[in-house]
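Complex shown without one protein chain; remaining protein chains in place.
Here the chain labels run A and B in written order, and each chain numbers its own residues starting at 1.
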Amino acid sequence: MSATKEYNQKALGLRGNDAVAYAVKQANVDVIAAYPITPQTLMVEELSRFVASGELKAKYINTESEHSAMSGCIGASLAGARTFTATASQGLAYMHEALYAASGLRCPIVMAVACRALSAPINIHGDHSDVFGSRDAGWMQVFCENPQEAYDMTLLGFKLAEREDVLTPIMVNFDGFITSHCLERVEVLPDEMVNEYLPPRNAKLKLDVDKPMTFGAFALQDYYFEFKRQQHEAMEHAYRLMPEMWSEYAKLSGRNYANVRTYRLTNADVVIVSAGSTSGTARYAVDELRQQKIRAGALGIRLFRPWPGPEVLKALKNVKAVAVLDRATSLGAPGTTLYEDVATTLYALPKQPTLTNYVYGLGGRDIRTRDIVKAVRETLKLASDKKKVSPIKFLGVRE
Amino acid sequence: MSSKKQSWKEVTIAGVITTPRSSLEYKTGVWRSQTPVIDYAKCTKCLICWIYCPEPTIVRITGNPEKAVEIDQNYCKGCGICAQVCPVKAIEMRQG
Partner (left out) sequence: MAATEAAEMKVEGEKKEEYKPFLTKLADLPTEELFGPGHRLCSGCGPAIAMRMLTKAFRGPTIVFTATGCVEVSSTPYPYTAWGIPWAHVLFQNTAACASGAVEALNKMVAEGRAKKADVIAIGGDGGIVDIGIAAVSGALERNHDLTIICYDNQAYQNTGLQRSGATPLGAWTTTSEVGDAQAGKTEWQKDILGVAIAHNIPYAASATIADWRDYINKVRRAIEVDGPAFIHVLAPCQLGWRYDPSQTVAIARLAVDTKFFPVYEYVDGVYTINRRVPSPKPVEEFLKTQGRFRHLFEEKNKWIIQKIQEGVDRNWQRLVNLERATNPNAPKA
């Protein structure tokens, strides 16, 4: 690919886990506090190898749990360090309260999540229940389709999170096993370029012996609300910064990312919305459908928090039908996570498309193009029957 | 401290308090129902009351041959520990 030569990048064969580890190494993080959990283990092991060899001069803390991993990151971040951790599933759930503490204390921690199903029953494979379960914790979230994106989003994550006008932690999500263990061609930036893109962190608000400050004060009814309002503002501001962040990264890498990834939306009657690796499968489904003369398109969600409402609206406002695929349940809810976010966005339209809600791939259950094709056909049928919505359906479960 | 509370745009993010020991503005002396009084004639300047005060609101005085400590009544909660620990019972807890 011309990108490699032109941008002085080298191509490596990296699994999703390795790709993130490589990015973390190049980012010269100061502190890693992590706890191993399948399917992220390869990443923390690789990071340990980097530290042991001296390639990465970070302090590596093997905490005794994920709660302590996030806490160690918070402590390090408050001291002004660039920090990183990674987890999945149970680990993410275990550190749940610490996620809110990290975002509330405005610590720009980057955390890679090898998205994995939540127990019970215990399952180690990929789905989005863990990160969706944490969507209100005040963290930014991006979904990566493949190892290349996992590498790129990690670097961009540090840049975005550490901005003094953002100071919000970020989760870099990729599918457990499907992406974490998938070996693909990944183009990596030269070290010097990353050094320039990510100079050492220079925090303004930190534990500083020359300027003693108190972090984590007890905010009663008369103050708590104001601090949450600030976080809301930071999220909105982060959304407004995205075009600038993407274009800056495109100049370095030649890869033009955006908040969403659109595919064959021109004249589309029906659009498939999904996140993670399935967005790639959806594009294959679109091609198959187009061959069958069905005007399908795909919308891959890359930026999940803050939610790219305007981009989603633009992509979907003129279509007849939208099939939203969610790789997690939201038991008892009127719709699952992405579906609800899309529905909220589409509510603004005077004339809304048919909107269907599919749950797929739980616990790493494979999703095939034929499943997506089936979902699209069902959705189009509903649209032609003038039905707006239908109950949640499941793709790939044995009925 | 001004009684007008800051808006979300004005407060430091994350609830960070940038002024060390800003608690000095909150005079806990209004809590007490008994007040310690030092009899300087008895005081041996041992500093025991100073080290045990939980606030602390007993301050060291330097350069004064009469007094080694003084009780800052702005913060005294009237617990009576100083009177209890004083080895020569030089501190009296007076009602009010």
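In the analysis below, contacts are C-beta pairs under 8 Å (C-beta built on N, C-alpha and C of every residue); 3 or more make two chains touch, one makes a residue touch a chain.
Everything numeric here is computed off the predicted structure, so don't read it as measured data.
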Residue among A:G72, A:P147, A:G176 or A:P306 that touches the chain left out of view: A:G72
Full-complex contact with the absent chain, from A:T214, A:Q352 or A:S390: A:T214
Residues belonging to subunit B that touch the chain removed from view: 1, 11, 15, 17, 19-28, 31-32, 44, 46-48, 50-57, 59-60, 62, 72, 74-75, 77-81, 83-85, 87-88, 93
Contacts of subunit A with the absent chain, listed as residue ranges: 30-31, 33, 57-59, 61-65, 67-69, 71-81, 83, 97-98, 101, 105, 200, 202, 207-220, 223
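Criterion: only the chains that are shown with their structure count from here on.
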Cα-centroid distance, subunit A relative to subunit B, in whole angstrom: 52
Subunit B - residues contacting subunit A, complex: 5-8, 11-18, 20
Footprint of subunit B on subunit A - complex, ascending: 104-106, 167, 205, 211-217, 219, 222-223, 225-227, 229-230, 233-234
